[in-house]
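A single protein chain has been omitted from the complex, and every remaining protein chain is retained in its original position.
The block that comes next holds chain A.
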Amino acid sequence: MTAESSEKYRNELMFALRMREVPGDRVGDVLAEVESYVAETGQAPVEAFGTPGEYAARVAEEFGAVGGSPRRAVLRPGVLLVAALALCGAELATSAATTSEVTLTTGSLVGIVALLALLVVPLLLAMRAATELHGVGRRVWFGLGALATLVLAPFVANWIERAVGAEPVLVTMPRWIAFALAAVFLLGMVALLVRTIRGNRIVDPRPGVVGGS
């Protein structure tokens, strides 16, 4: 067992536990238990605890956390809200930068919703790639799938937007209002992210060990 493989296991376990909505303090505790046991015995973490995905599922089950599929973590309202704020903010800011008057049409609204829905696919695939560790081949395929769908999603959303059409115009606003709205959306997204991260920080419970991830 190398320090590198232990670090890799630690990172993958942390990710898998996060995806199962295990609280930060509990994640810190589990990571410290694994590290402590492996350091004491010299055993490889996979041999002692199983793959990160399997162990995270067992921890979540005993802890009574979400337990089920990590897919739920992607689909929870907080994640979708952050993604929606980011998309709307970026869309408004881009439009305001290129035109003096920003119009919101049915097509652009449908396009944003479609892009938000389509981005769930690469997120789910990326999660499978990170938590399904039974075979490197499977991980690579899930990773490639995530990358491909991430690249394709904006094109498909754009095609949907064009198919719906530019009419009717729902709202027209001057550039400065669009910028202000974009700033509100993006700041809201940052605030939401910071609050989530701060409220669920991973802390190493061991005395004398400084840390969080």
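Basically, a residue touches a chain if its C-beta (ideal position, glycine included) is under 8 Å from a C-beta of that chain, and two chains touch if they have at least 3 such contacts; residues count from 1.
Everything that follows uses one rule, which is that contacts and distances are computed from a predicted model.
> Under which of the names "PadR family transcriptional regulator, regulatory protein PadR", "Catalase", "ABC transporter substrate-binding protein" or "Chemotaxis protein CheA" is the non-displayed chain listed in UniProt?
Missing chain, per its UniProt entry: "PadR family transcriptional regulator, regulatory protein PadR".
> Specify the residue from the set A:R58, A:R138, A:R162 or A:R201 that touches the hidden chain.
Residue touching the absent chain, from the options given: A:R58.
> Name every residue on chain A in touch with the hidden partner chain.
29-30, 32-33, 35-37, 39-41, 48-50, 54-55, 58-59, 61-63, 205-209
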